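Reviewing the structure listed below.
Every protein chain of the complex appears in place save one, which is left out.
As written, the chain order gives the labels A and B, with residue 1 at the start of each chain.
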Amino acid sequence: MSTNPVTYQKKELPGSVTSMAATATIAGLILVLLTYWLDHSRGLFNNIIGLSVMASVSVGALFYVALEYLSGAVWSTPFRRVMEFLAASVFGVILLAIPLYMNLHEVFLWTHVDALARDTVLLNKTPYLNVQFFFIRGAVFAGLWLMFYWVLTRNSRKQDATGDQSLTRMNIRFSTAFMPIFAITITFFAIDWMMSLEPHWFSTIFGVYYFSGTVLAALAVATFIIVSLNERGYLVAGLKKDHYYSLGTLLFVFTNFWAYIAFSQFMLIWYANVPEETFWFVSRWRNGWQYVSYALILGRFIVPYFVLLSQPSKMDVRKLKFMGIWIFVAHILDIYWIVMPSFSRSLVLGWQELGFPILITGLIGLIFVFKSKRENLVPIADPKLQRGINFRL
Amino acid sequence: MSTSVIDYSIEPPSVTGNPSAVSIDHSVSAPLDRKPSRGWWIGISITGTMLAIGIGCISWLFWKGTGVWGVNQPVGWGFAIVNFVFWVGIGHAGTLISAILFLLRQRWRTGIARFAEAMTIFAVICALIFPLIHTGRPWLAAVYLLPYPNQHGVWVNFTSPLLWDVFAVSTYFTVSFVFWYVGLIPDFATLRDHTASKVKKVIYSTLSLGWRHSNRHWQHYEKAYLILAGFSTPLVLSVHTIVSFDFAVSVIPGWHTTIFPPYFVAGAVFSGFAMVQNVLIVTRRFFNLEHIITVDHLDNMNKVILLTGSMVGYAYGMEFFIAWYGGNPLESFVFLNRAMGPYAWAYWTMVTCNVVLPQLFWFRKIRRNIVVMFILGITVNIGMWFERFVIVVTSLSRDFLPSSWHHYAPTLNDIGVLIGSFGLFFTLVLLFVRVLPVVSISEVKATLPGGQPNHH
Partner (left out) sequence: MDKKILYSITALFDTPDGIIHAAEEVRRAGYKKYDVHTPYPMHGMNDAMDLKDSKLGFITLAAGLLGGAGIFGFVTWVFVKDYPNVIGGKPYFSWPAFVPITFEITVLSAVLVTVGALIAFFFKFPNNSHPLHDTLYMKSVSSDKFGISIQADDPMFDEEKATALLQTLHAQSVQPVYYDEEELTRSWSTFDPKFLLLLAGVAIIVSGATYVTMNILLYLPPFDWMSNQNKFKPQSTTEQYSDLRMMRPSVEGTVARGFMPYPYHGNPDAAGKNLVNPLPASKGVIEIGRTKFLTFCSPCHGNFARGDSRLRGQFPNPPTLHSDKVRNWPDGNIYHVITEGQNIMPSYASQITRDERWAIVHYVRTLQRAFNAKESDQQ
């Protein structure tokens, strides 16, 4: 069966997007530098938030690219380029990790040899928590992510020119290989950068928790971009509410999934009441941090849940765009809630916390614009594209 | 048969051989109109015997009390809870196929959804036996399981995971049953109009409630189906989550670990898919449904088995890693004890069957080879049964106090009840294939090529 050629006319993104992204990047950078200058370690902790959110968006987007190949989904094919562009932000992850690697000592308790000597629990962890291994892990993770980003998007790009179906098959293979690697890297990334901030604390579900937030954040950002682009006709014609509905449903499902994982973690620790685990939650329930916890429950679960509950609202353009931004912000709040109590036992929230979110938003925007100038916004020769456009529930 | 090169630009058909809507009616209702075959009689006599063994063992249990089981201090939870968790897990695949794959618009589910849902209900029935009989005097169990106003002025403990179980499993059973029945209504109507027998017509008319295939009804029906699927999805997660809470809210090393909820759910789907796959292989063979339940469907199921098996493997790994990383000596002891202690054989059976063998499904040839996948499906279920055994028994038999360590071994009665539960399950399955349509007629028709209007 021959495929109908899809009519796609490439349109450049308006210059205003570029200038907005550049402004955000510069403004964020100024705030970040100011924070570093005024309170060095607060800047570092915020840097971890920025790093983790950036990793969520980029690696999460790569996860969706792989997921589409693996599951054989068609509705998302017209949007896959957006995910691929977002995945390019993985370069930003490396960029954001550099200042941290230079100052590990200031952030992680377990790098302090004098503290270890008195603490047998930490001493037992040194085979895993030591600076050398930490570096190696980080390098390996970044290398794997870059490699899979490069392979998957290169094949996809090549297909634009040739329309060769064997590239799809090849990408399915690579996606298969990527999935277990994704699961392991994202887990240990979360353990390294977030769980080990409180080196005594442990939770087996923590990797899954970060995963649930990651896929949600990447999807939220992508939803915002996809809906905005499609509204203005930057993508192919024929994408309708069925596609929006799928996006909305996925957002809704992952919101519930996050709540499920978060509640399970809290519930088990709260119920069993073992002091070596509960202190992590106790410190997030005191000294002002409880308001952040309430905000997290409200912002990350209750609001998205009720906004996206009804069927019409899952395909409502305005609600989807709003939820895209909202959930992205909620993810930043979530990471803030995980990271910052290790910096200060009582609530810290000020302009210093704005620097990194603004910076990464700008960076993601810049990378997106940069990629969109060189590539088509739609994988025009993907064999599944026509099916994807015709997709109906 | 599909060629080795797949064309991604066309949608894979959910049935093969391009059957017409009428032929679907015939192939699905044929087993209901025929006299049972010899194979069916042989099958039901085997499962009936197993069921009789189970009934005998349970009667003896009621007569003598739970002393006939192998449980004793400190292993107070033996086969009964292992079997309970096992059967509840088996049930999860059905809801997953019928609800989650429905929400994901996976068309390949249509051929297998009905069967899987039926297996959910049967598995939950099997599961429900165990919490009841483990009380020894189940006719008294209502007193401490159900919250009813009573003269003592006491309520059941709503904060106990064991009571959550009562609510979760009974809700799960009710909702699965309703979901299943709602799905059956249009098919009953089709059978009503298709059958030649007067008695059957009365039965099918009653069961169809007077369904007329009216679009004004379909409209609400589809909405209801969507709502039911939307509810079943979190429900199915909640059920095994709550089963995992039974263990995880305690402070027993090896039980108290936060990954239990998703890990149990993945394991449940894993074993359930393996069971559905096994039963479907037999059914499609005996009832000539190879064109409706195709190798592609089985291939997809094997992919899900591989996926969930890997999730279970991930959880094993995380548990081991955190047992060491957490630095709690009791916790790390339990895990070393699992791998090297007196139950190491069970542990390594579990790892082999659940993590190692399913990796064979990476190969497309194996995913599409009926014999190999059948065997792998069986080993998965053996592995998953042993997983529950390992979790329950190893943690209890060697707990905090070495002086009270005790080796648990099942008695003949334990094994007889387990055999009986398998007998019950397969007897119900065999009865089901005789009296109800094993494939959703209306759903399969809806996904036939040319079954939907071309879009204007």
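Rule of thumb we're sticking to: a residue touches a chain if its C-beta (ideal position, glycine included) is under 8 Å from a C-beta of that chain, and two chains touch if they have at least 3 such contacts.
Given the structure is predicted, the values throughout are model-derived calculations rather than measurements.
Undergrad: Please pick, from B:H213, B:R285 or B:R364, the residue that touches the omitted chain in the full complex.
TA: With B:H213, B:R285 or B:R364 as choices, the missing chain is touched by B:H213.
Undergrad: Of B:V175, B:V265, B:V351 or B:L424, which residue touches the hidden chain?
TA: Going through B:V175, B:V265, B:V351 or B:L424 one by one, B:V175 is the residue touching the chain not shown.
Undergrad: Of the residues B:G111, B:P131, B:P186 or B:P410, I need the one that contacts the missing chain.
TA: B:P186
Undergrad: May I ask you to list the residues on chain A that touch the chain which is not drawn?
TA: 263, 266-267, 270-271, 273, 309-312, 392-393
Undergrad: Can you list where chain B touches the absent chain?
TA: Spelled out for chain B, the touching residues are 20-22, 25, 63, 65, 147, 153-155, 157-161, 163-164, 167-168, 171, 174-175, 178-179, 182, 186, 189-190, 192-194, 205-206, 208-224, 227-228, 231, 234-235, 238, 242, 245, 441-443, 445-446, 450-455.
We adopt the following convention: only the chains that are shown with their structure count from here on.
Undergrad: Can you list the chain B residues touching chain A in their complex?
TA: Where chain B meets chain A, its residues are 5-11, 103, 105, 226, 234, 237, 241, 245, 248-251, 256-262, 310, 314-315, 318-319, 322, 325-328, 362, 455.
Undergrad: State the interface residues of chain A toward chain B in the complex, per the touch definition above.
TA: Its residues touching chain B are 1, 3, 74, 120-121, 124-125, 128, 165, 168-169, 176, 180, 183-184, 187, 200, 202-208, 249, 253, 256, 260-261, 264-265, 267-269, 271-272, 274, 276, 311, 383-384, 386-387, 390, 392-393.
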